[in-house]
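What follows is chain A.
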Amino acid sequence: MAVQKPVVDGDWELLRIRLESLGAELRTIESLEEIRGRRAIWDTRLADLAIDLGLIAAGVWDAEVGLSIAEFAIGETGSVVLAAGPESARLGSLAPPLNVVFVRRLVATLEDAFALGMPAATTVIVTGPSRTADIEGILVRGVHGPGAVWVVREP
Partner candidate 1 sequence: MLTCLCDAFYGEVGIATVEVLQRIGCRVEFPAEQTCCGQPPFNAGDWAASRAVAERCRTVFELDDPASVVVTPSSSCAAMLREGYAMLFPDWTLRAQVFEFGEFLVRHRGIVEWPGRLRREEPIRAVYHRACHGRGLHLGDLHERLLGTVEGIEWVGLPQAEQCCGFGGAFSATHPKVSTGIGMEKLAQVATTGAEMLVSGDMGCLMHLKGLLSRQHSPIEVRHFAQVLAEAQ
Partner candidate 2 sequence: MSVPKVEAFARALRGEVVTSVRTASAAKVASRVSTLGEAFDDIESARTEAARIKDEVLDRLRDLLLEFEARATARRIQVHWASDAAEANRVVLEICRRVAEPGAIVAKAKSMATEEIGLNSALEGAGFRPIETDLGEYVVQIDGDHPSHIVTPIIHKNRVDVARSFVREGLGPYTEDPAELTMQARAKLRDVFRQASVGVSGANFLIAETGRIVLVENEGNNRFSTTAPRVHIAVAGIEKLLPSERELPLFLKLLAGSATGQRLTTYVHLISGPREANDPDGPEEVHVIFLDNGRTRVLEGRYREILRCIRCGACLNVCPVYRQVSGHAYRHVYSGPIGAVLAPALEGIDAIGDLAKASTLCGACEEVCPVKIPIPRMLLELRDEAARAGLGKRDIPWKRFATLAGSELLWRAGLTLLPIARKLPSALGREWAQKREMPMREGRSFREWWRERS
């Protein structure tokens, strides 16, 4: 039986660089003032924050912002791992033009992420904003999913 390599924690600075190169951002909680009063859909575990920010509860198709909680983030690829569950609508991280993702744990690589274990529920690994290069290979963000992804480190 092979010994499992221990999961290595990631470097938040590398995550920030990766996110930026993808056209996403690593944000502070304070900077969320920008979305104050917007129509939003959120993970029910973020209800207190939503109230603090004066967000207006909206449906999946009308929300301007979706607030999600990631299981963990992956530094090497600049990804966040979102699992489906009763607290959050799957489309809440997809339909609104801006997806704000809260994350506490960061692992180093994609291999570490799978070694740590992907959630058993339906899961999506999100790496940056929705994009296409179908027309002449020119990169366009926000084609069907969010054009903006903010990752917020939870204390």
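Quick note on selection: all candidates are chains of the complex that A comes from, given by their letters.
Here is the rule we go by: a residue touches a chain if its C-beta (ideal position, glycine included) is under 8 Å from a C-beta of that chain, and two chains touch if they have at least 3 such contacts; residues count from 1.
Quantities reported herein were computed from a predicted structural model and do not represent experimental measurements.
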Touch assignment for chain A within the complex, options 1 or 2: 2
Contacting residues of chain A [partner candidate 2, same complex]: 60-61, 76-79, 84-86, 88-91, 94-95, 109-111, 113-114, 118, 120-138, 140, 142-146
